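Every protein chain except one is present and positioned as in the full complex.
What follows is subunit A.
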Amino acid sequence: MNRVAAALLVWTLTSPSSSGRGDAWPVHMACSSGGLEVLYQSCDPLQDFGLSIDQCSKQIPPQLNIRFGIILREDIRELFLDIALVSRGSSILNFSYPICEEDLPKFSFCGRRKGEQIYYAGPVNNLGIDVPQGEYQVLLELYNENRATVACANATVISS
């Protein structure tokens, strides 16, 4: 019987622990004020990233300022953002927006290289919108010209 216990012990110690890479990244709060709460979780299995949004409110103003920190896993000579908005299990909105292009690098970080650590604090050039009461799921994906993931976020927006 001892041998069984020993084998079990060895098994539990060496088997892939569920708290390691297989586990999801922690849920962070990007902002919470003015009746709006934005929570996000990185869906890139390789890494987490940091995001905080200034002036959080139900009436989202245009030209929001954000702070964003990440390690680039890919060059971002070209960078695109896909947003999928879902509420109560049904899709409301899908769109794709170019952030960096060869002939129009909109932001100063465009053209930076794989491996670089990036910190961006500045405007995002969004439209102003009022968020109706409810809970929304937002999938945000940043990727480059080869469709390689740069960042991926599962966000929950709660407007109360």
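Of note:
The rule is simple: contacts are C-beta pairs under 8 Å (C-beta built on N, C-alpha and C of every residue); 3 or more make two chains touch, one makes a residue touch a chain; residues count from 1.
Heads up, the rule we're going with is that contacts and distances are computed from a predicted model.
Taken from the listed names "tRNA methyltransferase 10 homolog C", "3-methyl-2-oxobutanoate dehydrogenase (2-methylpropanoyl-transferring)", "Mitochondrial ribonuclease P catalytic subunit" or "CD180 antigen isoform X1", the protein name that UniProt assigns to the chain not shown is "CD180 antigen isoform X1".
The chain that is not drawn here is touched, among residues A:S108, A:Q133, A:N146 or A:S160, by A:S108.
Summarising the interface, subunit A meets the missing chain with residues 1, 3-4, 7-8, 10-11, 14-16, 46, 71, 73, 103-108, 110-117, 120, 122-123, 125.
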